Each structure stands twice: as structure tokens, then as C-alpha cells.
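I am attaching a structure below and will ask some questions about it afterwards.
One protein chain is absent from this view; the other protein chains keep their places.
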């Protein structure tokens, strides 16, 4: 993809953001998820009409077939709004699920689940995190699936199963080989949400609201849910391995999305600094403490973006596995910058900044999770150090 | 007050917190403000029965008559819950309004407004901040009150009028002397909320929820509201001066309350570190990064408390005016520690920390305002520097 | 001691600092330690004449007999100059050695070593840290002392033996009970520096200079040095215990001294901000980023001082052992504030700040060690967390 073509793509995406995505923010805020179905559909239709639907998917699935790096760059534009990725058909967790199914799904799985998912006709969720087991140790899991005849019987308790509300199916991580080695115990199994025994317990209220539909995170129980044995993805015991593959690029996408958020917050901060007067003719921007916020933020955002783009290149060239250390680094590095930039943007807005009249409050609250989900900072840091120190001849266990 | 007596007081307060206040948190969360009227009343009744009601008020108003310092210390216990001060009858903004009326109110004002307020029979609000004028420059205000015969006619637009929802009256800051010197333009006027022209526009949604009743912050419009001229508090043009007096101790109370919150968060953090295992038999507390959080937080909270207690002593001995620099210092110093401690407590809780299943999310969200309300960090820092530099022979204007 | 008496004491100390101590800084810088012997002696004589000599020592040893808290307060005044404590006869490591001898020394030891030390006639050093063993684990030590007849034979390699250059004797930590439990292996033994086998290897060059005399830190070797068995301090195997007792208050003294340094740096920063113009008539102080430095520093220094004074009170009331957690907290808390304040003061001075024309460079360089000596931040933090978590029912080993 030429630089110029990329430029044009980003521009067209930006126009769609302006015309269809930003307006969704107020609509969904006012009408809720269900109530804004028409407007959401209209936004997606506009994206499809513009030929920018599902940028990461192959053309045979109705996508643009973008390689990783350009997709990542596009992500920074979509990330400026909570609904950007959704409107473009590349929202988590569906995007990750599509990726897994595309690479490892059987033809039948692809026809039944991937095709409508890629088309935006159904939604899905990924059911891994458990309330009673530390997510920082993904090999320690209580959900079980046992093969009973031709069916998997799934029993377990999950939460932070994002977008479960309204999803057609879940990809569930469950221990199928309890006696296997730590990293080869779990498998991924497709569980339709209308299967008997699938209980959607609640949308968890997070930082002040429980959201709705795609924009929610649920607690789910699996009460001896039976699904055909063909619903296994990849091989038995490969769940952890697939999850690693799935999460690596997912973290990059989060990072790029966060950079989009940073740019949005930065822009709001600058506008406010210029527009708000603290005395007649004296805008906030004349205050050096505000200038400090602006300069620090600019440098941090730019450093973050270049870092993430670089890691996207490494993934394109050497694959996710080779880029593990870099991926962990950007995960905590960018998440922390995100939080600082949002915090400064709020501070510059004063009382207005903490109201829900602006998108900043929503972003600040819901991205507090950025330093936690997909591995808390502390876990990533420890694993970065472990891998670096291996290069110095020291082997440390994963839980020191 | 002897150290021993203080000790006993804090203990009794702690017991009431355990038996009546902490349980209110879940009740109000579940039933809303209105829906939890009975439980709230029961908690207040228990406090009254225990003789700890309105600790800061003189006994003739049904209070304990505590001097400033012991009251401040008690505040750190009450601050552990959002509802502590409310249950003990010393919640903002009522406490500040009581103080103003006690010191400056006429006998008639005291009978009509202070007595029922002190008894907890009515609530009140303080209407100062305006959406269109930077709160950082409190001399720049648009609300006007003009004397028309025997009545003040108040016109203006306010927001962040905390607890206006359900309040019996507001103390309104309005410009009455538009031609006066900057700090002598505004006056304080009592406006009953049932006066024609008083419009409660909305409870502002802040960081994810609009709260309710006492626990809310409103936008209010005054459409030529008429009140008797006797509703003026103190003299004409003294509004700013009274506000300074009112806000000084108010900032100390916020600081003490924040320390209570810090202690609560610290306690939750330690409990979680001990209880949550990351591998069988390996609690989170074995992680040095968590230990780092614990040690840093302990030192910061203790330093903060000693600092605030010291400033309370200075106020007791020399008055609020003499302690302005110190008050500004603790305002930003403690607010920043509060935010760090809450942030760490959430981080140690992982995904659970960002849910509304724990009080941490509510505190984290709603205390983001701590660095903004009653003067943003930046304003306090600039005024601290200005006063210090005056000691070095330099006079800087208030808006440099 | 009344507040007023304290006030007067601090004032008189301040006058001596102005008249005799600050001038020493340039003198020692210009002439070196040896070369400035006369001026140093004159400063000490002035202090003695004023009756402020050895504030921490009992009157029978020529001191003022100050309790801990007032002495700690006095320390913040002396700390404003590198030579304050020296001039007043309460400099480390002599002060700590005096304390140990006073409490645990035999009458003979007191006559021979304590009396001339207290009088400032000789100097001493404390020889504990070893280059090959982590100071963070003080139970792990290589220096040995064996009883051979009536003599201890000491063999070992030490460094950071402060003030060894020119000292009359060292108190040496050496393992005498290699088979004892970890905390009961070492003993403290007095070793005259003219004993055969005592080798002063070098004054270690630290952060750019090796200093001289009292103001230096040496590498020392003990080659089968023989001393009478009466040179043992306290009992066999009590070295670690005594060291703890010695280091506890020593850390408070460091903290108070650091606060003195902070005040010095703060004062220089403010003076510079007022005096230095960035354009005609525009002093640096008009810059908000500088105001930020000033306000942050003021708040941090005040919080630090109140914290340290509080811990001094706890020591006065409950002893060092009971205050271990608090002592560790202030050790890292104040050391970090010290570094920040020095850093800001330098930044405000620009190029001048990094020259040796001002005391800031010396303080910045040599107090980088503050976060390392007497236990690095990380060790103190871990032990604070350990003790706190014990209160939550968790026992963690000292090296997790």
C-alpha cells in the first residue's frame, strides 16, 4: 500500500467518523444500545457503501484485506470514538474471533459462524476470564469441558465476557485436559448462546454503568452446556496457544485504539485551552501549566504511535511470537500514556471535564481498565524483564 | 479534649460506621437515594442516640461542640464511607452553610434556616459555580441580584450546585455591586428552592451517574427569583470574603475526608493482596510491585494526615486567613495522594477493581473531581507560589 | 522544653550557621579538608562558646542533653549546610558511635573512646558495609573476628566506611558466631586505626570527588588485626541488634538533615526565581512551571518535616523498635522528596545549577546516595509492606 493510498484511506475514514460515528456517541448515550439500532445500522451501511467495511478481513468475506500495519494505522482513526471500530466491523471481541476462525476454523465453522460474523449480521463473545482465578495466570482455570459421546459438556463461571449481551455465540476457554502440562490444558469451544444451560447472569456494572449490547461486559455461567464435538477450534489443549496468538495482535489493536483516544482527548484539551477564558481576553492556554500538559501529551502520543507502528511492522515481518516482548512493552507503555493524557484533558476542562456532557468522562472511566485487561501492567512488566534477563543468562520462573 | 477522650470518640464513631454507615452504601446503590430514606433515617437516629450528631455544631444546636482539630480527626473516620458525614450530620455543603449562618446569620435567619438544618430536618445547597465563568477566577461572575423595593431579584445560571435536589434553600452568590472592586462585588443571599423562578434544570451526570438527592450536583437557573431583602447574609459585597472563610475550613474537611477514603482503599488493597492467589498458595502480596504500592501508600497517607492535622492546628490558633498558603498546599497535595492510592487499590483488585461491586470504582470516579472542585491544583499552586514569592520581595498579579 | 525555648535555640543555631558554618563551605571547597583545619576549629569553638555543642549528649559529656524530638528539630537547621552537624559536634558517624558507647560501652570504653569523641578531640568511623555482600541483607557478611586468647583477630574487607580517613578508631561489624542464627552472628568491636593490619585502602571517589577527612568514605581492609577482647561492645552476637538500635535514630537524623537541605535548596530556588530575568523586567518567577516547582516543593517539604517530627515523637514515647515501620517509611519518603527538590532547584538555576559555584551540585550529587545508604528504598518498602501485611495475617519471608 503506497503512502498516498494510505493517506487517502485515513482521510475517507475520518470523513465517515465525522459524518456517522461521532454522532452515534450522543445517540447511544441518549437512547441506549437497543434504542439506537437504526442509527447504528445506518452508520455501518455507510461504511460498507464506502468500501471500508471489515478492513482486516479478506475480500471474500466482504473485507478490505488490509495487512497488519495499515490496519493498525486505520485503527488510530477509528479509535477516536468508542463506536469507530464497531461501525467499521472490526470491533473487539468479534475481530479476534474472526481471526481465530479464519485461521483455524473448519469449513463448516466458517460457514456457520464466520461468514455472518464478518458480515455484521451476528455478534460474538470470548469467554475466558474467571472471577475466582487471577487472569494474570491464564493457565489456572476452573471451567471444564468434558467429552460425553459426541458432545462437549461445558461447566464453568466466567465474567468480563465482553459483548455477551446479544451475542450469537461464545468462544469459551475450558480445561479439557486437566492432566496435561500447564499450557496445554485448555481448549477453545464454540458455544451458541441459545444452548440450554448458557446463563447470562448480568451485565456487570463497570465504573458507573453496565452499558448494553456490544458495549457491555457480562458475567456468564455454563451449566452443563452441551455442544457438538465439532465445535472445538483447533486441537484439544491448544486453547492457550491460540489465545496467545489471538491476544498478541489484539493488544496492538488496543494500543492503536488508545492512540486514537489520546488524539481525541488532546484535540479537546487544546480547543478548551483556547476557548475558555480565565479572565477577559486571557484564555487558559496562556497558563504555562496548561502548556506543559499540551507539550508532554504531544510528545508522549507521538512516541507511543511510532512505537506501536514499529511493533506492527515486527509482527508483519516476524510474527506475533517473535514480538512478544515488544507487545508487552507497548501494552503497558501506551496504556499509561492514555491514562495521563485523559487525566490532563479532564483537568483542563475543570468541572465540565468530569461531567458526562463530554466524552472524556466515559473514556477516562472505561479506559481505567486499559492497565488491567489483557494483562495488568505488572504482569507484562515482569514478563518483559524475564525475557530480557534470559538474554543475560538468567532463567526466572514465571511466578517468581 | 484529652487524647484518651479523642480515642474513645473515634472508636465509637468507628462502631457506628460499621453498624450503620457501611451498610448504607449497598442500600443506596440498590434502592437509590429516595428509596433508601428509611435506612438513612435509621442511621442518623443511631448517631443521634449515641450522642455524636453534628460534631462541629454547638450544643445549643444539638451538636457536640467539637473544636476544629478534633472534628477534623473525626472526619477521617467518617470519610471512609461516602455516607459517613451525612449520617453524622456534618456533610457538605450543609456543614459549610451552617457555619456561615452560625457566624453571620441574623437571629431570624438562624431560627428559620439554621435550626432545622442543624437538626437534619431540611437540607441546603451552596450555589456559586457558573458554567460560563472559570471557577478559578471567583471574582468573575454573571449571576446578578438587584434590590427592588424590599426584595432581591436574582437572575443567573449556576451548576455544580451540590445537593440542590431536595434542598429547602440555596445560599446563592450573586453580584450586587457590579461597580465595586473585584473582591467586593458579590453577596450571599438565601433563596428558598420553592421560590417562583427557581428552576432545578437537572442533576448533572458526573462520571457515569447523576446520583440523587444529597448525593448529586445540579444545574440551576434563577429566573428573576424574588426573596426578602432580609435574606442577605452579612453585608452587601461581602460574599467573596465569606466564601473564603467558608471554603478554607471546607478544604480541610475535604482533605480529612480524603484521608478517610485513602484508609478505606488501603485496607481493601491489603485485604485483596492477602486473599487473592495468583497461583496455589501464592497470594498477590508476595509480588514486590504490590508491596511497593502498599509501602508508598502507607507513607503518603500518613504524611498527608499529619500535614492536614497540622494545618487544622494552625487554623485553631491563627485562623483561616493566616493559614491560606498551608490550606492551598494540602488541598492539592492530599488530592493527588488520594488519586494515587485509589488508583493502586484498583490495580491490585484487577478486573474486580473497575466493577461497581466494590466501593472503589465509585470513589475513583467521583473523587477525580477532588483535584478540580474548590479550586483546581493549578490555581492553588500558583497562589501558593505567589504568596511565597511575596516573601522574597516579588509581587505577582493573581492572573500573571 | 517549651516552644519558646525551642524557638530561641533554633534561632541561635541559625545565627551560628550564618556566621560560622556557611562560610566553611567555600573554605573547605577551596582549601580541602586538611587545609581548612583552623577554620573548622574556629567554627566548633564558636559553637562550644555559645553552649550548643553536642546537643544530643548528656551534660556530663559536654553536651546539651536534648531529648530526641528537639534534637531532631535542631537537625533541620544544621542540615542546611554539609558542615552543620560537624560544627555542632553531632555529625554521623560519630554521633551514632557515641550513642552506642554511651548506652552499651563499659566504663573503660567510655573513658578511652567516648569522652574524647564527645569533646571533638578525635573522630571515629563505623565499618559495616562490604563490597562483596549486598548491604540490603545485613545478616550476610564476610568479615570475621575470632577470639585468640585475650584478643579478637579481625579479618575482612569493608567499604563505605565513612570518615575513616583520619579517624582514631572504627567500630567494626564482624561475624563472631558463624554458627549462630542469622541475626545473632555478628558482634561490634572497637578497632583503633593505628592497630597493625588496619589498612586504609583509599577514599572512594564518589560522584566526582573523593572528599577528605570526615567528609569522605573509605575502603578498608582488616588483615588479622588484633585488639583486646575488652574491645567488644555489648555481648557476643549482639552486633546486628545494636546496629538496628543505632540505625533507627540515625535514619531520623538523616531525614531531618535532608529537610535542612531541602529548605536550603528551596530558598536558593526562590531567590533565583525572583532575581533571574528572562526578559527585561520578567523574572523567572513569572513562569508558571517555576511556580509549580515552588508550590510542589513547599508542600512536600512541609509534609516531610511533620512526618519526621511525628516519628521522632513515636521514638521518644515507644522506642525505636516500635517505630520501625514508620522509620522505614520516612527513610524512603523523605529521600525521594529530597531528590525532587534538589532537582527542581537545579533546573531553576539553569546552567549555573550544575556548576560547583553553588552548593546545589554537591548536594545533588552526594545525596543521590540518600536513596541507597542505610537501606535502599526498595528494601525499606518491602519491609514496610511485610510488617503491614502481617497485620492482615500474612507472614512473608524477608527475602520473598
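All chains are identified by letter, namely A, B and C, in their written order; residue positions are counted from 1 within each chain.
To be clear about the criterion, a residue touches a chain if its C-beta (ideal position, glycine included) is under 8 Å from a C-beta of that chain, and two chains touch if they have at least 3 such contacts.
The structure displayed is predicted, hence computed values, not measured ones.
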Among the options A:296, A:316 or A:357, which residue touches the chain absent from this view?
A:296
At which residues does chain C meet the chain that is not included here?
129, 131, 134-137, 140, 159-160, 204-209, 276-280, 282, 284, 287, 289-290, 343, 346-347, 350-357, 361-362, 364-365, 368-369, 371-373, 376-378, 381-382, 399
Absent-chain interface as seen on chain A, which is shown:
270-271, 273-274, 283, 285-286, 288, 290-292, 294-296, 298-300, 302-304, 306-307, 310, 325-326, 328-330, 332-333, 378, 380-382, 384-386, 388-389, 391-394, 396, 400
Quickly run down the residues of chain B that touch the omitted chain.
287-289, 292
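The definition used in the following text is that only the chains that are shown with their structure count from here on.
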Centre-of-Cα separation between chain C and chain B, whole angstrom
43
Shared-interface residues of chain A (touching two or more other chains) are 287, 289
